[in-house]
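The complex appears here without one of its protein chains, the remainder shown in place.
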Amino acid sequence: MERSRSEYMNPYAAGVLLGVVLFLSYLLFGHGLGASGGIAKLVSAAVDLVAPGHTDRNAYLVGLLRGSDNPLDTWLVFEIIGVMIGGFASGMLAGRVKPETFKGPHISVHTRWVAALIGGTIAGYGVRIARGCTSSQALSGGAVLSAGSWAFMFSVFGGAYMMAYFVRRLWR
Amino acid sequence: MKWKIGGAVFAVLVGIGVFFLGQPTPDELAARMAPDLEARLKSREVQIDPGELLDLIYNDNAAVKILDVRDEADFNLFHIIDAERVTMDQARDYKWAKSLPPNTVLVLTSNDEKRATLAWRLLSARGVANLYILEGGINYWLDVYGQDNDPAAKPRPEGDDTMRHEFSSALGQRRPEADPDPHEAPHREYEKKVKSIGPAAKKAGGCG
Partner (left out) sequence: MAPLDLNELIGHVLKNVMYVVTGIGFGFALERAGFGNSRNLAAQFYLRDMRVLKVMFTAIITAMLLIFLSGALGLMNVSKIFVNPTYLWPGIVGGIIFGVGFVIGGYCPGTALVSAATLKLDGLFFVLGLGLGMIAFGETIDAYRVFWETSGAYGEVTLYGLFGVDPGVVVVGVVIMALAMFVGAEKIEAYFAEREGGRAS
């Protein structure tokens, strides 16, 4: 079900809003925003809960847990809690909070769920290799002009555009 | 449409403004950060005793790097073991400051404290963490660990930063005083000032 574009905020205005929040983050905390990092911390905490010995042997996950007694006590986790609250609040104001599945017109809901799961898995893997996602690398790193972040940003667009043709059935 | 054009023009103007204003130079940055930096220097919380430096060097759990900001001639006459000579130009260089190893205790030293303190201000303004000054500098180190060690010696922070000890030849660190044996050297009581290692003002932000 397509929504009329005009019911969303003007993208430039939304961009300014986002940019101001991003700036305030640097002003207050000395660093930018993040999203995947928070999820990564939760994942490593969950894995540690389910299989404690495993994390010790898995050097990468250990890197995330070490340096703090509690992996959940890190700014990223608090921030993504805020992200969900903010998203929910905006959705409530606009009457957009209701269970549904967004999908292209020619596939079923179940196909979409599978695609979301697969896409998320691939994205999650890529995000760890790149050490960041659109929030932390593209937006934050981009704003402070980190060369690696700009390279990442263009690679994301490149990868997505290249793949778009092959998965057009999902969306069109 | 008007908003878009207005916004675009505004953005370009601000960009040009940023370009013309320019970012502060290291000395300017140091001057602006002066109040909090001066407070820390005055309270002597970043000047460490030679005893503490020696213990750090021999501590397996701590990585230490001595940054010697003296002239080449003084450095060649004597320097502490594994010290690295650093020029003031380097201390002002953004790239060099960023290349310093993280999670390492960095100790600046000059003959007394003058030049080391200046370098400390410049580097701290750049956000270099775990940065300290050797109290009393090389002069005091040699008072304490030298051949004619003087138990009553005191560090002289206001000293004129010239070498007070004389050496007949430039042996650099190839002298016993450069690498005192912690078991044989005179035991020192000192106030521990080095804080546990970690990224200081710079948080590891981001999803890495």
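For clarity, chains are labelled A and B in written order, and residue numbers in each chain start from 1.
FYI, a contact is a pair of C-beta atoms (placed from the backbone, for glycine too) under 8 Å apart; a residue touches a chain by one contact, two chains touch by 3 or more.
On a predicted model such as this, the values are computed, not experimentally measured, just so you know.
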Exercise for review: Name every residue on chain A in touch with the hidden partner chain.
Suggested key: 2-6, 8-9, 11-12, 14-33, 35-36, 39-40, 42-44, 46-47, 58-61, 75, 78-91, 94, 96-104, 109, 112-164, 167-168, 170-172
Practice item. Could I get the residues of chain B that touch the absent chain, sorted low to high? Key: 4, 8, 11-12, 14-24, 28-29, 32-33, 94-95, 97-99, 125-127, 201-206, 208
